[in-house]
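Note that one protein chain is taken out, while the other chains of the complex remain in position.
This part shows chain A:
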Amino acid sequence: MKTRYTYGGDEHVYVEIDDEMSLDAFFTSLSLADLVRAANIPGVTEICPANASFEVRFDPDIIAPADMMMRIKELESAAHAQEKRLKTRIIEIPVYYQDPWTHETLMRFRERHQDPAGTDLDYAAKINGFDSVEAFIEAHHSQPWFVSMVGFVSGLPFLYQLVDRDKQLQVPKYLRPRTDTPKLTVGYGGCFSCIYSVRGAGGYQMFGITPMPIYDPEQKISYLQDFMVFFKPGDIVKWKPVDRAEYDRITAEVEAGTYVPKIAQVDFDLDAFNSDMVGFNATLMEALNDA
C-alpha cells in the first residue's frame, strides 16, 4: 500500500490509501478519515470515506489547499498504527433473488449487457465458475458483507464480502449503464454488492430485491425516523434469501410500521477475522440468532 494524495480542484483533497480493494486499505482509510474529523481542522466542510480512499472538502478561503493536505499527511502514521477494530452492528437484510421486477428491467436493457441471451445471474454464475445460479446465490448470501462505502446517491451502500480474495465474486458492470433500476434492487459490480436506495440509472448487475427500505426522505418508516439514511460505513450485512410470500409479508409490515430489522451489536477485529475467516463470520452470524 502506498498512499497517494491529490487535489480535486481548489476545494477537495483526495487520499487514496491503495488502488486495489482490501479490508486493510478500508480500515486505514476509515481510521485516517476519523482522525481528520477528530482534529477539527478549521475550514473542513465534508469528510467522505470510500472503499480504499476518502475525500476531504474544505473552504480554501479558510485553509490553503497545501496546508490542508499537509494536515492530513501528518495524521497518516497514526492511522496506520491504529488497531483495526470496530464496534459495529450486523443487520439481516432479506433478499428476494430472481424477483419479477428486476427480471422485467434486465430484460428491457438486454442489448446493454455482456450476455444478451441470459439473465444477469446466469452471467455472474458462469463467469465465476459456478455450475448453477442457485450455487452462485448461495455463495452471495452464505457469508456476511461489510459496508465499505455509502454514496453514489441517497444512502446507497457498497458492500464487500468478508471472504478470502480468491473466493470474492467478481462481475463487471453493464457495458452501458441502464436508465432504470427498480428501487431496492440488490446489485453487483466489480467485487461490490449494493442496494439501490432509490429508483434510477445504474450499471450494476441485478440479482434481486429487498423489501426493506433503506432511505426515506419523509422519515415515516419506523426504523428511519431518527435519520433518513439507514447505513453507515462499517455496518455488517447478512443477506437472507426470502421467497415471494415472505417478501410480501415484510412489505406489508413495513407499510404498517411494524417491521423491525434484525440487528445485533458486534465487534469486528480485522486480525481475528484474517486468522480465521469462517470461524469469525460464524460468530458474527450467531449474534443475529439472538437478536
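We take it that contacts are C-beta pairs under 8 Å (C-beta built on N, C-alpha and C of every residue); 3 or more make two chains touch, one makes a residue touch a chain; residues count from 1.
The criterion applied here is as follows: contacts and distances are computed from a predicted model.
Chain not shown in the complex: UniProt lists it as "Urea carboxylase", one of "WD40 repeat domain-containing protein", "Urea carboxylase", "Xanthine dehydrogenase small subunit" or "ABC transporter permease". Touching the chain that is not shown, out of A:97, A:158, A:239 or A:259: A:158 (per the contact rule at the top).
For the chain missing from the display, the contacting residue among A:229, A:263 or A:287 is A:229, taking the whole complex into account. The residue from A:28, A:53, A:251 or A:281 that touches the chain not shown here is A:53. Interface residues of chain A with the unshown chain, by the touch rule above, are 6-12, 14, 16, 18-22, 45-55, 57, 60-61, 64-66, 149-156, 158, 160, 165, 168, 170, 172-173, 189-192, 197-198, 200, 215, 217, 228-229, 232.
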